[in-house]
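To start, the structure itself, in structure tokens.
Complex shown without one protein chain; remaining protein chains in place.
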Amino acid sequence: MARTVPALIVGLLVVAAGIGLVTLRVNPYLYFAGYVILQYVVIATAWNILGGYAGYVNFGTPAFFAMGAYTSVFLIQSTRAPLPVLILAGGLVSALLGLGIGYLTLRLRGVFFSIATLALSIVLQTMIMNWEYVGGSRGLSVIRPSGPPFGNYVMFLFTVMVTLAVVAVVTARFIERSWVGRGLAALRDNEEAAECMGVPTLRLKLFATTISGFLLGVAGAPFPYYVTFVEPNSAFNLDYAVNALAMPMIGGTTSWVGPVIGAVLLGSAQQLATVTISSEMNLFIVGIVLVAFVVLAPEGLLGLVRRLRGR
Amino acid sequence: MAGALLEVQGIVKRFGGFTALNGVTLHVKAGERFGLIGPNGSGKTTLINCISGALAGYAGRIVFDGGDITTLPAHRRTRLGIVRSFQIPKPFTSMTLQENLDIPLEYAARERSQDAAADAAAILDSIGLGAKAHLKPAGLTQIEMRKLELARALAARPKLLISDEAMAGLSSAEVDDILAILFRLNEQGITIIMIEHIMRAVMRFCERIAVLDAGQLIAEGTPQEIVRNHAVEKAYLGE
Partner (left out) sequence: MFSWDLLANAVVSGLLLGGFYAAVSLGISLIFGLLEIANIAQPAFVVLGAYAAYVLNNAYEVDPILTGLAFTPVFYVLGAVVYRVYYESFERRGDEALRGLVFFFGLLFILEVSLSLKFGVDYRLVQTAYTKTSIEFGGVGIAFRYLVPCVIGIAMTLALYLFLSRTFYGRAIRAVSQDQQALRLMGVNPIQIKTIAFGVGIAAASLAGALLICIAPVIPSTDRDYIGRMFAITVLGGMGSIGGTLVAGIILGVAESFMATFFGPSWSLAVSFGILLIALAVRPAGLFGR
């Protein structure tokens, strides 16, 4: 517990820095881009709790992200709930989704979980496209609440996302260093041996899936207010699927640091690239980078650094 | 049955159309050194998997330490004190040897261990791996891997230790090494079930031996009785 307090203090300092950055009122584009990069910090960190720590690959990140976003849309349309409620609700819905898919597939081999998540996004997208209340396939306009802190809603969302990123990273770090994290590492290394050594593998896997889903939903909840026009193709965008994999792979999957590095590097690169190359080219390059890292540097940048230092 | 630590009653296990175990019943007394032998494919590992909980979907009943554990998942059985080592070692590759032992100390033996780090170091020392405690399993030799398997099983504080072919492929001296460790553990009160093909180890170590062939128990008795048993001879050598 003593080790968590310094981490929390650092986290609070980061949030304060975020707020400070906002009050400085630098180039407004920074806040738009910064929001996306921070969103990816949450997404990559969330993915890694299940993928890196437990070794179970979730290909359906868009499903969890979009369910967070569309839960928000639903609540905005029906109750005009405040942002904290939207975030919690989005997180809870995606957590339940994770628990559900996990419960159905985690007793089998890991590959079935992955295949189920792959099909999940596509099916959920189809279902949302048929739901008129949240806009269906045409999409829905969402009006930002008036009178935001800092006078500008995007700047406010920027600070919200800073906070969410800190929460996600602190959570991941806490899990990683706890007995849960050690159990997850054991089941990642050899699930059969872990179970025979007393590790309740099913329970831990369900825990990881639920937390991961929760954080992904939390990342998606502010999305409607960020884009102001929500439609299924953007909420379920394949970008989320491939980036959620590439960022932890590039940074390194065994620690909370890896997804952060990957999100900042790859996210920034993509933000810079969107003005110069087409989004398809961007995706193509991310795909190549992902395969290159998986084949040549499976332990990511963290692993390379460790190797250079000589262990 | 009184005095029995483990009772296996009428275990039947099928894989699709293939019956691996066809009604196996046996018991192991507390503190005993018990041997389980049989030709390849006779169902020894399947039986062990059913006892340890690695396999489900079998018919029959398993009673351990007075309690019915038939439907318990594997990790619960480990916590109760049934620990098995694996024929092909399955170490946690991303962790050091010490950390490998921390897992069972933390998860299986929590109530029974005061200072995990010291316990892990002590177990590694007692088994001869103390010097490598802070290394990862990748650089270990064959016998060191087997010792790690045993060490990890020990860290789970077993009442019943199932050693699944821990000596396969080892040299004569190495076999004696492992045998000495197992004797020592038994002296400390741990009941041991040994599955082995190396007959001299089985003969020296076991007080009682059960012989499986094609999923059925064909003989049970002391080493001397088993050696003279005609059915056993037939199972191993054919007619």
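Here the chain labels run A and B in written order, and each chain numbers its own residues starting at 1.
Just so we're on the same page, a contact is a pair of C-beta atoms (placed from the backbone, for glycine too) under 8 Å apart; a residue touches a chain by one contact, two chains touch by 3 or more.
Quick caveat, the model's predicted, so the values are computed rather than measured.
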Original post:
Looking at A:108, A:143 or A:305, which makes contact with the chain not pictured?
Top reply: A:108
Subject >> Options A:134, A:245, A:266 or A:302, residue touching the unrepresented chain >> reply: A:245
Original post:
Among A:7, A:21, A:283 or A:304, which one is in touch with the chain left out?
Top reply: A:283
Original post:
On chain A, what residues meet the omitted chain?
Top reply: 51, 55, 57, 59, 104-105, 108, 110-112, 114-116, 118-120, 122-123, 126-127, 129-130, 188, 238, 241-242, 245, 249, 253, 280-281, 283-284, 287-288, 290-291, 294-295, 298
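Note that in this section only the chains that are shown with their structure count from here on.
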Original post:
If you average the Cα atoms of chain A and of chain B to get two centres, how far apart are those centres in Å?
Top reply: 43
Original post:
Can you list the chain A residues touching chain B in their complex?
Top reply: 179, 182-183, 185-186, 188-190, 192-202, 254
Subject >> chain B - residues contacting chain A, complex >> reply: 52-54, 73-75, 78-79, 83-84, 86, 90-95, 99, 102-104, 106-109, 152, 155-156
